[in-house]
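Only a single protein chain was left out; the remaining protein chains are all shown in position.
Which chain is which? They are A and B, in the order written, and residues in each are numbered from 1.
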Amino acid sequence: MAGHHIRAALFGAALAAGAIPALAQDGGKPDEVKVGITTFLTGPASVFGVPARDAAEMIIARMNENGGIGGVPIQASFIDEGAGGEALTAEFRRNVQDGADVMLAAISSGNCTQLAPLAEDLEVINLMWDCGTQRIFEENDYKYVFRTQANATPEMLASVLYLLKQKPDFKTIAVVNQDYAWGRDSWDIFSTALKAMKPDVEVVGEFFPAFGAPDYSTEISRLSALRPDVILSTSWGGDLDTFVRQAAQRGLTQQSTFVLPLAESSLERLGSALPEGVIVGARGDHYFQHPEMVGQADFDTFVKDFKDKTGSYPIYSVFHMAQAFAALDAAYEKAIEANDGQWPSKDQLVAAFEGLEFQAYGRPISIREDNQGVEAQLLGTTTSSDMPFKTLADIMIFDGGPLTAPVGEESVEWVGGLTPAFVDEIKPTTFQ
Amino acid sequence: MTFSRRAILPAILVAALALVPILAPFLQVVLIFALMKGIAVLGVTVLLRAGQVSFGHALFFGIAAYAGAFLAASPFDDLVLLVLAGLVTSAVTGLIVGIFVARYRGIFFAMLNLAFSMIFWSILEKFYYLTGGADGLRLPRPTVLGMAFERGAFEDILYYVALGLALLLGWFVIRFLNSPIGQLYQTVKTNETRLEYLGISPRVALIKGYVLSAALCGVGGVLMATAQGIVTPSYAYWVRSGEMVFIAVLGGAGSVAGAFAGSIAYELVRTYAAAFAGDIWQLLLGAFLLVIILFAPGGLVGIYNSVFDRARGAAGSAKRETGVPKKPAEVRS
Partner (left out) sequence: MNAQLFILALFDGVAYAALVFMVAVGLTLIFGVLRVLNVAHGSLYAIGAYVTVSAGSAIIAAGYSPVLAFPLMLVAAILVGVVLGGLMEKLLLSRIYDRPEVLQLLVTFAVFMMLEDVQRLVWGNQPYFQSAAVNLLGNVELFGVFYTSYQLIFLPLVALATLIGLRLFLRRTLTGKLITAVTEDREAAQFIGINAERVYLLTFIAGAALAGLGGALASPTTSVLPGIGTEMIVLSFAVVATAGLGQIEGAAVAALLIGLGRSFAVYLYPELQVLVPYLIMLLVLLVRPEGLFGSPAARKI
């Protein structure tokens, strides 16, 4: 944005004129912690991204009321992922050039794949706060990029396990995923894991409509003719909404069991369009009626505050944003402590993120040596309740550790090496 | 070339552009995109001189960019090689496509080009494992003649490369248009039949210019991809083609200087409109173009020239040759 350019120019002029602003040395606190956050503000994914922005604003306001991070207020700017890869890259660069301390990028796995190397090149700390593709840390080593949530591997594995535990006797499955990094990678892991743990399963159809496609009629006709027992879709946001609505309209949701690992973010929006008996995941243990968290003061206040501010219940994009800020806060705290109460340098902050443990509104999360977060996974089955939308029953919460590919191993390979015995080995916590 | 007073302002502008990285670095990003897009628009301009509009030149813009991306992923990630790869790829594609489309004129020519570019776009979108699909491909920073540079230095180098190429290619296009081949090529617009009477195939004449226009778009495309560090299917989408024609006419259809004047104006409005007027840059640019078309169809360069013509007092003949294709002469009954 031009404002930043003008600011940058003035800054340069001030420097040239000999006015030297107080550089943040160890001990000298900066005026503010600048955070650049990417999220979807336009397009079908905005129904997912805008609540995250609202959450960020709420969380930052609350943190600043309590003095901010280590006594320094937070200042956030938001970048729209909906503007396309090129505009996003340009804006990311501009934010960093204007002095962002930490970047939070991104929602889309495709964008993360582009921005992670860029962040590394620019030597700016980047927290991948929502994207799920596992390939980023498996294909390269990063110093500055961390992920404050799980990735596709535990999420898809948990989905497969839940499916096999609830419905072990299905024969055929079809997939309808968005055609981009997340849609492709998540299917690779899901299908490999499923075939490893249930070798007799048959994949009868694979459909990858474009990201943002407004119409799934032909895919739905095809699926209606194929009649698979299970239909998987890792779609999210407006795409998932449209798909479920159109499928429900044509009775497809009655014909097949739907497995929607990202549908926790669509529960409220879909209302009565989502039928009972759908397997729903939340990319982590995120749910506004989380059985282990409901009743705790922090959690209840957060849910209530968010509902008051936006009129809707929080969804997992909101919880992921909370996690990212919890990690940021914890990292700064850890770094300040290790620095004897002085403000940390960038490298000290990077060191603090390694092995970090933090908690937001679910089970605690830890960051392991390859910078990947380890997070619990929650899945449930939709059921009617007195809410105007379906809620989850038969909830299972899986520990993230055993489900995340070991450091240094490639996920699809690792998952392919599992056996049907794995289903019984993993014992999640169950709730009614 | 005679030195006239008209050349003063352009000369000053070129000098100013050369000094931007030093005096006004905040403009560098905007201008580097403007220069690269300008090179691509130069391709459209060349085509306009033959009286043809293509709504599919983003094909060459995109294919060169992706060629660059493929090369950048290999050990041969050098700026010179990237530009060469882009140039060759787009020129060869231009030749192949040109052979097909050079038979047609007017709206059919435009539509056929559109078809080719949309097919390419569809392939880019769908063949995820080859092209990265909608996410696109990354272009890691290349070396320059074997030397690796830090980000800041590289961006300065790229800026001057873009400026240098813009000047070089602009000069080349002017020379081409003045050359015998170029003159024959432009006759496709003014009087194609006469060309046939002379025994020269207008198809061949058109193809020569077409390949040049494709190569120019390609160079612009691969440079753009290098500057952005990422290439996505939108490089080949029809809106991108339309944007290039838009800029060509905005600057002054058929004018080499117009290509760059138009793209600089376009990029400035696009970047800074956001700062003052929110997300309505398309509204502003669209309105701007409408005003130009309705009241100053010679574009920015046309306005500039008419100021000089009026100052010179040259009455009547003030209309300089613009490159906008005329409709075929109506038969008067």
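Everything below uses one rule, namely that a contact is a pair of C-beta atoms (placed from the backbone, for glycine too) under 8 Å apart; a residue touches a chain by one contact, two chains touch by 3 or more.
No experiment lies behind these values; they were computed from the predicted model shown.
The chain omitted from view is touched by exactly one of B:18, B:81 or B:111, namely B:111. Only one of A:130, A:155, A:185 or A:241 touches the absent chain when the whole complex is considered: A:241. As for the chain not pictured, it touches chain B at residues 48, 53, 100, 103-104, 106-108, 110-112, 114-116, 118-119, 122-123, 125-127, 193, 238-239, 242, 245-246, 249, 253, 279-283, 285-287, 289-290, 293-294, 297, 324-331, 333. As for the chain not pictured, it touches chain A at residues 41-44, 46-47, 50, 82, 206-208, 210, 212, 214-215, 217-219, 221-222, 224-225, 227, 238, 241-242, 245-246, 249-252.
Everything that follows uses one rule, which is that only the chains that are shown with their structure count from here on.
Inter-chain centre distance (chain A to chain B, centres taken as mean C-alpha positions): 40 Å. Contact residues on chain B toward chain A in their complex (touch as defined above): 24-27, 29, 125-126, 128-129, 133-136, 138, 140-141, 151, 228-230, 232, 234, 271-272, 274-276. Across the complex, chain A meets chain B through its residues 1-3, 5-6, 8-9, 12, 84-86, 89-90, 94, 108-111, 113-114, 117-118, 121-122, 179-181, 184, 208, 210-211.
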